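With one protein chain withheld, the remaining protein chains of the complex are depicted in position.
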Amino acid sequence: MDLSLNIGSLRLKNPLIAASGCFGYGVEYADIVDLSTLGGVAVKGLFLSEREGHPPPRIVETPSGMLNAIGLQGIGVHRFIREKLPELRERRAVVIVNICGTTLDEYVEVARILSDAAGVAALELNISCPNIKEGGITFGCSLTGTHAVVSAVRKVTRLPVIPKLTPNVTDVASFARAAEEAGADAVSLVNTFLAMAIDVRTRRPRLSNIVGGLSGPAIRPIAVRMVYECRNTVKLPIIGMGGIATVDDVLEFMIAGANAVQVGTANFVDPFIWSRLLDGLRRYMRDEKIARLQDLVGTVDTTAREQAWISS
Amino acid sequence: MDLSLNIGSLRLKNPLIAASGCFGYGVEYADIVDLSTLGGVAVKGLFLSEREGHPPPRIVETPSGMLNAIGLQGIGVHRFIREKLPELRERRAVVIVNICGTTLDEYVEVARILSDAAGVAALELNISCPNIKEGGITFGCSLTGTHAVVSAVRKVTRLPVIPKLTPNVTDVASFARAAEEAGADAVSLVNTFLAMAIDVRTRRPRLSNIVGGLSGPAIRPIAVRMVYECRNTVKLPIIGMGGIATVDDVLEFMIAGANAVQVGTANFVDPFIWSRLLDGLRRYMRDEKIARLQDLVGTVDTTAREQAWISS
Amino acid sequence: MAQVYTRDMPVDIDATVMGNRRLSADYNVLAIDAPEIASRARPGQFVMMKTSRGLDPLLRRPFSIFEILRDDGGAPRGVSLLNKRVGGGTSLLYQAESGARLACLGPLGRPFEPVDPPAEAWMVAGGVGLAPFLTLAEALHARATPTMLFYGARHAGELYCVDRFETLGVRVVLATEDGSRGAHGRVTAPLESALSRRPLGEPLKLYVCGPTAMMRACAALAASHGRACDVSLEQVMGCGLGGCYSCVVLARDDSGRPHHTRTCIDGPVFEASRIVWDAVDAH
Partner (left out) sequence: MAQVYTRDMPVDIDATVMGNRRLSADYNVLAIDAPEIASRARPGQFVMMKTSRGLDPLLRRPFSIFEILRDDGGAPRGVSLLNKRVGGGTSLLYQAESGARLACLGPLGRPFEPVDPPAEAWMVAGGVGLAPFLTLAEALHARATPTMLFYGARHAGELYCVDRFETLGVRVVLATEDGSRGAHGRVTAPLESALSRRPLGEPLKLYVCGPTAMMRACAALAASHGRACDVSLEQVMGCGLGGCYSCVVLARDDSGRPHHTRTCIDGPVFEASRIVWDAVDAH
């Protein structure tokens, strides 16, 4: 059974990746999850320097989902390389670094620094975080911005470049196309949906940042649709995510067109989810007689259903 | 206690409206709900002529939500006026007709016909249904399209005109502004989110139409955020909806900026929801000493939370 | 023309589970304390059940009323459901414990119209399609209509409550796909031979509920033998009240034109000849 896939020059042994911001720097999970068994580990979004993020409350639960406004608290790229990367290498994790910037130059600078560091497998460009005012999503919500960031980073690194798309746009597939044209090796989607919750007694927002990003099973049907649209638009590998919590969810994204997937919120609920998902994938491949898991990608059968019965 | 509000020249006795497509033509509920106690009844989307809609399966449940692709099955505006409107009048329902078109001319024609019919209180322009290919959402996803439909309908009717906005756009508030500039009396939002679900055994979409619209509690946090953004952008009355299932949800939308709300999916789960919501509103007004419910609209307190503690 | 019926106003009860009898690893009979529904229900009607108190699952699930439960004085006290575990909601009902409270809305839908003697009533049930027939059998028994039940399942272990029907004087013909009880194969085979043996002058009506393929086959048999046939359809239902248009089936109107017709209020019981069977998704 072959569960592997390629993203640019990078080979992942299976399609299961820990989603950025939902798995700390990976090291937090190292004693309960064998990191080398994951397809990859996308670490928390990193800027050039340290950031304290937003004050609490930073999360609030909503129906089948959660809002977060962490505000990209992080230790910055230098401390990451010094303090976290060595352990991640030792644990043989495939490290995908999620990078952020308030300016185009910052993305480029962070990418350059990480490209020189041993043990980084790929760069995921976070141009889609809804929780910071400057940078980020302003690139992700404009086609030219997306193109600009991707091509600028492309120029300074030989690592696979994976822009992460925001779902908060009218036509996500056009952003995938812009990324493809700018030389991306893959796209990942979706980041969280900009959302809000209010305490009706205090009449204050439940998050200190007023708005936050919605993740979890609630958003899965929208994310699947977006992956499907991107699959119909670009040839690039697609890393799909949004609400994955069971092996059927993984399969749904792959059948819709994702080559790999990330799991975020569900890892909070079940940090031992990874082996369950892997077992489930193997079982499905056995039951459905699928030798190469990548053969499943984009196989959704949309041949017209019995529309013909009606003349109207 | 005053729960009333105005939308243009129309006075609603309370802010609770049955959402279009979720309450049939109203008459289906007439023997279990006293229609005259609702703020309004938005009936199923109507085209000029009858439509059979999509073949089943038309709905599928998803985490805290549901997808639908009914495809705007409907009896057309003439049969509606003949067969349904008389009973709705007799029941003293405030009838908001949700109108659809595949062309701008069809919207205008339908609006004109309804304006001549006795018993229609307002027109809700469905420019946001994700489930039909022609018309509808093509207007709703373009600022000029939105402006064009609203101003064309505005010219042929004295009824309040309420364009219903789609959430499947980057910046919903700009659509609210376009609607305001075109002479709308209010906006309603949100319609459903374009979404998809796949059966991983058959690898076929779970809906005959492949994609459908996501509604229900799952989407509530996104919808609340959109209402909040629109409140910050337009002066118009806003009719908020998306996942409302409890009185706290109604209040959350109102505090975010909605003058009235619609309830769709939750009515399927609990068709007797209306009196519960009304009771809850009255209880809240009593507890919080609010004499006019409209005083609550847009009162979300977003004064900076303790951000000051961090210098970064 | 579609029969006209006046619907009794449905009520929503925050009902207490009075008992849960597990019949097998997948089937159970759930007893629910709901006098207001029990007293209004007619044969073949259904209820919409919340299967949990929270949002998971969100929507209600439709279930035929299996039995009208009566107190010692004979007054309607509640209803029971014959539940088959197929997904999340039915699993919750399988596990439900006595004392649990679940919202139950009903009675809903167009009931069966029991025929009067000398006509005979032939009920045809596949699997959990048995559910609407016990109430029908009671109604037929009350009017002394000669009644048969053709009842098929995969194996003997999935044939339930046969004695309940026999007590009501119903002649029962069984079939199992593995031949472990009754005829070997589909229940449509004994039905077909019975229909063939039956002189046309002796009136009878078929009542069918089960998998789509079975209902379609019965509809064809009824048509070829010139017999009236009602089917009870099981479409996915969002509301049960005509509000959402999710539950439609393609059914012909009086002029023969097919329309998407709501099974929750125009059905679930339909004349089989009205249904465009090729458009019904098999599940």
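Residue numbering begins at 1 within each chain, and the chains themselves are lettered A, B and C in the order written.
Heads up, the rule we're going with is that a contact is a pair of C-beta atoms (placed from the backbone, for glycine too) under 8 Å apart; a residue touches a chain by one contact, two chains touch by 3 or more.
Here the structure is a predicted model, which means the values were calculated and not measured.
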Chains in view touching the one left out: A, B, C
Contact partner of the left-out chain, one of C:Gly54, C:Gly74 or C:Pro199: C:Gly54
Residue touching the undisplayed chain, where the options are A:Gly216, A:Gly240 or A:Gly257: A:Gly216
Hidden partner interface residues of chain C, rising order: 52, 54-57, 88, 97
Chain B, residues in touch with the chain not shown (by the definition above): 63-64, 305-306, 309-310
Interface residues of chain A (partner: the chain not displayed): 21-24, 28-29, 31-32, 44, 52-53, 55-61, 63-66, 68, 70, 73, 216-217, 265, 267-272
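The working rule: only the chains that are shown with their structure count from here on.
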Of all other chains, the one whose Cα centre sits farthest from chain C: A
Closest chain to global C-alpha mean, per-chain Cα centroids: B
Distance between chain centroids, defined by C-alpha means - chain A, chain B (Å): 32
For chain A paired with chain C, centre-to-centre distance based on mean C-alpha positions, whole Å: 47
Residues within chain A bordering two or more other chains: 63-64, 305-306, 309-310
In chain C, residues with contacts to at least two other chains: 55-56, 250, 260, 279, 281
